[in-house]
Every structure is written in structure tokens, then in C-alpha cells.
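One structure is given below, encoded as C-alpha cells.
In this view, the complex is presented without one of its protein chains, the others remaining in place.
What follows is chain A.
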Amino acid sequence: MYADVILSPCHGVVEKISINENSRFYAWKPLFHIKTADGRLEIVHTCVNGEVESLEVLEGEHVVTGMVLAYFKEDLFVIGSD
């Protein structure tokens, strides 16, 4: 079934993944670092807290815009806000 997705915002190579499967993550924390062809570093984060359901990419993998990097389940309760 459909879960929330974290998408790649650009074409590039996944340089660093800061989350594991089934781990918790928090809003605005860097989850993926993607290096684009022109050398820019895109940092992927979410604006919600949640738990990773599955990681869809590995470090060093080439990704394209719109590709799902991870599936996650958003927290239903609010534990804090910026």
C-alpha cells in the first residue's frame, strides 16, 4: 500500500545516507546527500517526523528526479514544532 515517500529532487549520485531502515527521523534533519552532475550537493530532508519503512537506494547509486529514495510512515502525533 501507499506510504509516504522521500523523493530525489535532482539527478545525481547518492553520496551519504543518514538513516537506516526502521529508524526514526526528525523534521528538517538531513537524510540524503546527493551530489549533482555540476558538483552541487543537494540535501534531502522532510518537514515531518516519522519512521523509515524501507530504503530504496544505496550510497553511490545514481538517482533521477522523482525517484523514491525511501518510504516512510509519518508520525500521527505532534512531538514538537519549529
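Basically, a contact is a pair of C-beta atoms (placed from the backbone, for glycine too) under 8 Å apart; a residue touches a chain by one contact, two chains touch by 3 or more; residues count from 1.
The criterion applied here is as follows: contacts and distances are computed from a predicted model.
Colleague: Just by its UniProt name, which of "HTH-type transcriptional regulatory protein TyrR", "Allophanate hydrolase subunit 1", "Energy-coupling factor transporter transmembrane protein EcfT" or "WD40 repeat protein" is the chain not shown in this complex?
Modeller: Options "HTH-type transcriptional regulatory protein TyrR", "Allophanate hydrolase subunit 1", "Energy-coupling factor transporter transmembrane protein EcfT" or "WD40 repeat protein" narrow down to "HTH-type transcriptional regulatory protein TyrR" for the missing chain.
Colleague: With the missing chain put back, one of A:E15, A:E42 or A:E56 would touch it. Which one?
Modeller: Looking across A:E15, A:E42 or A:E56, the contact with the absent chain belongs to A:E56.
Colleague: For review purposes, identify every residue of chain A that touches the missing chain, sorted by number.
Modeller: So the residues of chain A touching the unseen chain are 1-2, 4-5, 7, 48, 56, 61, 64-68, 71, 78, 81.
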